[in-house]
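With one protein chain held back, the other chains of the complex are shown just where they sit.
In this document, chain identifiers A, B and C correspond to the written order of the chains, with residue numbering beginning at 1 in each.
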Amino acid sequence: MSKITPTTKGVFVIAATPFEPNGVIDSNSLDGMVDFYFDKGADGLTILGMMGEAPKLTHSESLSIAKQIIKRADGKPIVVGVSAPGLAAIGELTKAVMDEGAAGVMVAPPGGLKTNEQIIAYYANVVSTIGDEVPMVLQDFPLATGVSISSTTMGTIFENHPSIVMLKHEDWPGLQKITDLREAEANGRRRVSILCGNAGVFLPEEMRRGADGAMTGFAYPEMMVQICRLCNADKYDQAQDLFDAYLPLMRYEQQPALGLAVRKYVLAKRGVIAHTAQRKPGADLSSLAQKEVDFLMQRLERRLAELKN
Amino acid sequence: MSKITPTTKGVFVIAATPFEPNGVIDSNSLDGMVDFYFDKGADGLTILGMMGEAPKLTHSESLSIAKQIIKRADGKPIVVGVSAPGLAAIGELTKAVMDEGAAGVMVAPPGGLKTNEQIIAYYANVVSTIGDEVPMVLQDFPLATGVSISSTTMGTIFENHPSIVMLKHEDWPGLQKITDLREAEANGRRRVSILCGNAGVFLPEEMRRGADGAMTGFAYPEMMVQICRLCNADKYDQAQDLFDAYLPLMRYEQQPALGLAVRKYVLAKRGVIAHTAQRKPGADLSSLAQKEVDFLMQRLERRLAELKN
Amino acid sequence: MSKITPTTKGVFVIAATPFEPNGVIDSNSLDGMVDFYFDKGADGLTILGMMGEAPKLTHSESLSIAKQIIKRADGKPIVVGVSAPGLAAIGELTKAVMDEGAAGVMVAPPGGLKTNEQIIAYYANVVSTIGDEVPMVLQDFPLATGVSISSTTMGTIFENHPSIVMLKHEDWPGLQKITDLREAEANGRRRVSILCGNAGVFLPEEMRRGADGAMTGFAYPEMMVQICRLCNADKYDQAQDLFDAYLPLMRYEQQPALGLAVRKYVLAKRGVIAHTAQRKPGADLSSLAQKEVDFLMQRLERRLAELKN
Partner (left out) sequence: MSKITPTTKGVFVIAATPFEPNGVIDSNSLDGMVDFYFDKGADGLTILGMMGEAPKLTHSESLSIAKQIIKRADGKPIVVGVSAPGLAAIGELTKAVMDEGAAGVMVAPPGGLKTNEQIIAYYANVVSTIGDEVPMVLQDFPLATGVSISSTTMGTIFENHPSIVMLKHEDWPGLQKITDLREAEANGRRRVSILCGNAGVFLPEEMRRGADGAMTGFAYPEMMVQICRLCNADKYDQAQDLFDAYLPLMRYEQQPALGLAVRKYVLAKRGVIAHTAQRKPGADLSSLAQKEVDFLMQRLERRLAELKN
């Protein structure tokens, strides 16, 4: 079973968690969704993140979803989000999913952390709780967590903990941080893999700044796959053409809180999951919003056809 | 097995969760601690609150502690804190502890809530998740949660959900809120029980404003018991004399984050628990802080002796 | 001198404040910038907003800029941002700029407001301070202010204060709020003008939901002007074609804190202002960021040419 490493590259799709309208986990959709992501070119998946509605699951539900997905992925790497208010829950879920064959775990900082010293101490506590043999992703998403991690703080954490092999980068603005991290590596700091989130809305710039790929849940994973390939081949104009075609929808999908409803709506329209349902307090798209997404999806198809010619 | 009701009065001590120095739950201390609280006059206990280090426990640990305490309490009411980032976890723990004989559950709002409408919707979701037959305590502690609930918002929640029978009041400043709630009841709104937290530092004023008692974890529960009794007997000067004697230590104990270390230190000195240990990231008192607490405890004993004469 | 009203429509550009590299106000650029905005089709300007670096100016500097711009605008409406931590400063600047012929003032809520009641009371205090004969814009920008104003809270404020004639709408997500406000008006509430901010990244959807135009500082105001015209003529596909062409740059410009450096860089490249300088703590774009913007500007020109054919 493969693990993530400091040289991991490519696209890890942030997976949704499909539910039935009554809030029960839709296990039937799970396997098809995993197949869809890999069919579209994903290199791995990240499950039980914020977009995966992880905080709405019980421990046993989380574990059951992780088991099923890891099994279905059949050796392809699955990163599992284990963020929780306390270390014991993080440790418990980490142990369970690593035993099942996860490729690593992802941890975002809890909301109360303020000073650099508190953030550094937090990750030391996490690593000592889960063990330094477990590959870990640091999720840097200040808009959602309220925690700001400076480039130097992040550098200290990477120096302290070789088991943190990857950054899920979604600071906003965040391009300078990628440059800072890569420059520090050029000056001798060990390398970390940087996969970018934020719904992909800065993916071309991020790749040029030195990112290794994408880790986000945009409902057209093929976009991320192709843009990463084109950027890796230095075809930046072509990459940007493709990006621009998807951007109107990506922008719509990036709306905080609302974004997941958009993603589930698009995934359902694409036949990937059976229901758009989220667990409470999530809500379906209004009919006006559905029309707006329909309009953008139709225009996307048309624009992609134009680009092919 | 008794349940909390809108007319519940008295002192519910917020119980600590004792740990061994290695972070394992100290089950041996648990029973003695329960006995101590009731021996000192507590009417009930509230367990698995913030002070009980609840977010540091796994689900199975929480349940195991709740079981042991409910059993030891032998019919006396035990309220269980079930706050969690998601509704599923709240529902799961509520069902389990109510099945074991809990007197009710306590829920604080999660950090992200902002508008009145969001707060009102949150409690509607909680009640529909746990069922409206479960007696519930609303914990109003803006300093810790970051969520401000106005008097009118709270009134709307009480009107919407008769199963919310009690307020754990720890807004700061919060005296006007007690007056607002009692005035609304005088004008026809149904009654709720108001037990006050905030380490007890406003207990005399709170009782005169109409509170029904205290719900806090000050390490001398006998203080709360006596002050409630004296206030109920309109002996306000005597109540305040006693309060003033304890206040220097209460003030020291009220320091955010540090307070739990103080409480465990005092509880251990009083022989109630075997160890002062908290789970990480909690830390023991520094030696300077220990000396400060020792000084205050000695002065407290002296002052109580003076007052007896 | 024209004033804003509940039926004001069109594009009010959020004006930059040009500085010389040493931080002195660049009065020479000011007149040219005003001319540029109106030449590109702006219906009015909003000055001394966040993007105008208003908090970095002294009272006398603010007043001097306002005077010069109002004079240069020669009767076209100029809205002046007067947000400040205290009411006295708001009152002082409002009186001064209204005496000079401003079309109205704009007020964003200060950071500490939490409950609906506090927000409603704040705007009552503002209106009673500046007088209810001064037309006012309520700026709703939670990402920057930290204050969340629900649709019903906003409705109450509009009902209480007829002098608040306009909403600068930049909640995110915010489309539902436009729909809520327009539905309430359909049910009898008085009309307010809604001009949209957020760098314009939802302008087509906002216009279809019922907005009256745009109020933002995107460095190509002609885009906003044309999109508003096309949407008003129900030419949504054409509007979206144009929007999509600008979106890659708009998205780049929308980055919090960094956005102003992008705007000043583009405005300087377009010859509108002489220097890109911001007052501290603002900083110029890095050379990497400049290249990214250059790339997007070149692609924009190419795409606009394609669309013309």
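In this text, a residue touches a chain if its C-beta (ideal position, glycine included) is under 8 Å from a C-beta of that chain, and two chains touch if they have at least 3 such contacts.
Quick caveat, the model's predicted, so the values are computed rather than measured.
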item: Hidden-chain contact residue, picked from the options B:Leu258, B:Ala274 or B:Leu304; value: B:Leu258
item: Touch criterion as defined above, residue of A:Ser2, A:Thr58, A:Asn116 or A:Gln176 at the omitted chain; value: A:Asn116
item: Missing-partner contacts on chain B, residue numbers; value: 172-173, 175-176, 179, 201-202, 205, 208-209, 236-237, 240, 243-244, 247-248, 251-252, 255-258, 286, 288-289, 292, 295, 299, 303
item: Touch list for chain A against the chain that is not drawn; value: 114-118, 148-150, 152-153
item: For chain C, the residues touching the chain missing from this view; value: 55-59, 61, 84-89, 92, 111, 121-122, 125, 129, 279-281
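The definition used in the following text is that only the chains that are shown with their structure count from here on.
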item: Which two chains share the largest set of C-beta contact pairs; value: A-C
item: Farthest-lying chain, centroid of Cα atoms versus that of chain B; value: C
item: Junction residues of chain B, two or more chains touched; value: none
